[in-house]
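And now, chain A:
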Amino acid sequence: SGGAPETKEIVIGQYGSLTGGAATFGLSTKNGIEIATEEQNAAGGIAGVPIRMVLEDDASKPEEAATTVSKLLSRDRPVAILGEVASSSSLAAAPLAQAAGVPMISPSSTSPKVTQVGDYIFRVCFIDPFQGTAAAQFAYNTKGVRTVAVLTDVKSDYSVGLAQYFKETFVSLGGTIIAEEAYSANDIDFKAQLTNIVSKNPDAIFVPGYYTETGLIARDARGGGYKGILLGGDGWDSEQLVGIGQDAIIGGFYTNHYSVDDPSPVVQDFIKKYQAKYGTKPDGLAALGYDSAKILYQSMTEVAKNPAHAAAFADRSAVPATEGARKAARAALRDELARVKNFPGVTGTITIDKDRNAEKPAVVVEVTKDGPRFVESISPGGSTAPAPTGTEGAAPADGAAAPAVAPAEAAAPPVEAVPAAAK
Partner candidate 1 sequence: MADASPPRPAPISLRGTLLGYLAFAVAIAAVWGIDVYAVPWTDPYLTDIVIRIGMALLAVMGLALVLGFTGQFSLGHAGFMAVGAYAAAMMSLHSGLHPMIGVLVGGFAAAVAGVVVGLPSLRLTGDYLAVVTLGFNGIIIVLIQNAPVLGGAAGLTGLPVATTFGWTFTWVLLGGLFIRNLLTSAHGRVFEAVRDNEIALRSLGVDTTRAKVVAFVVGAFWAGIAGGLLAHYRASIFPSQFQFDRSIEILAMVVLGGTGSLSGPLLSAAVLTALPEVLRPVAEYRMVIYSLLLIGMMILRPKGLLGGKEISDFFRRRPAAKKEAA
Partner candidate 2 sequence: MNALEVRKLEVWYGQIHALHGVDIDVEHGRITTLLGANGAGKTTLLRTISGLVKARSGSITLAGAPIAHLEPHQIVARGISQSPEGRQVFPNLTVWENLQLGAWTRTDKAGIAADIERIVKIWPRLGERMKQPSGTLSGGEQQMLAIGRAMMARPKVLLLDEPSLGLAPVIVAGIFETIQAINAEGVTVLLVEQNAHLALRIAHTGYVLETGIIKQSGPAKELLDDDAIRAAYLGG
Partner candidate 3 sequence: MSILELRKAGIRFGGLRAVCDLDLSLPEGCLYGLIGPNGAGKTTVFNLITGIYLPTEGDILFQGKSIVGMGPTRIAAAGIGRTFQNIRLFSGLSVLDNVKVAFHRHLHANLFEAVLRAPRYLADEARADAEARQLLDTFGLLPMAEYGAESLPYGLRRRLEIARALATKPKLLLLDEPAAGMNPSEADELMHLIRWVRETFGVTILLIEHHMAVVMGICERITVLDHGARIAEGTPDEIRKDPVVIEAYLGTDVHTQVTA
């Protein structure tokens, strides 16, 4: 590697919402990625070359997300790109990464459309159809819920999507949706909708929104006299949830990527590091950020076993001669990412499927005074929860008591339809 720059480094690009409406999510993700990168560099980087993370803010706007990726691609020439949280931003930027042949891993965009953009686009989170299905199965099978009211954040594609998949599965299981109401992110008052819902007295209320509102929703629901089950998705995951919802949210359930009380060393180790560095417990987005970077680095380490690829990773010069090598290295990285199997992540054991989505279990946790408590783990498809490397990412904390609910049929999380699965 004669013409290489004096201080060798491998550049990874990252874009996310550091400002704007989704800033808190972007910042969590950034923190998780930062820890992974520090770990990797402490362990010698990739084949001895340190990683340099170039971070760009997209102000929570899709078209700016595309601009940041365009900047990353043309200025920083990264080996791979991490981002975004919001599906809309990932969707706007992904075509650029795809066209440039640079692998992009979204930590937490759950819209199925994102990875459909092309074969360079990956994700490490489960997708909405799966999460919706999981929540519906939990409600119907585990909690015996038969009637549900759904309260959706109409402004959020995440919330609308999740609600949609939940409803489809829940109905196909035999349940009834007896009320559908909506709110908008940033609302502070939900009494009107909940007065309606409570008057119908459903067994459960499914609230696929972000913790910022769901805590308040829980308060208004309980304040309105509701006694049934409150149910949600990974948007609930935050240390703040109980502070906002107080007693009202205690006893609620939500599906999540991981559970902080999971005793597995991968999880506890991550939590410890995170807490030491940032002073709070990591939320799901931080964990996903961490996993996305870990998977990337593992795959890069694998690819870098080929010295030509290793050299190409560290080389950012625009000389056409090296361009081919860089392309080849990134293609190899893409292939490697597509092969990821049973990766022991904080957010469970991750396998990248043929659609470049993460096949992994969801966990259901209960909100308690002392934080989320693991209830059960739900695996996708027909696969049993794998536990290969001794790090039982998805292992139930309180023994085998909680059943791993598995849909009857195997179905790779399909693209537009819900797993025809559960019936």
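Here are a few things to note about the model shown:
Just so it is clear, a residue touches a chain if its C-beta (ideal position, glycine included) is under 8 Å from a C-beta of that chain, and two chains touch if they have at least 3 such contacts; residues count from 1.
With respect to how the candidates were assembled, all candidates are chains of the complex that A comes from, given by their letters.
This one's a predicted model, so the numbers in the text were calculated from it and none came from an experiment.
Within this complex, chain A touches only one of the listed candidates (1, 2 or 3), namely 1. Remark: chain A residues 18-20, 23, 27, 55-57, 59, 61-64, 66-67, 70-71, 73-75, 87-88, 91-93, 95, 111, 113, 154-157, 159-161 touch candidate 1 in the complex.
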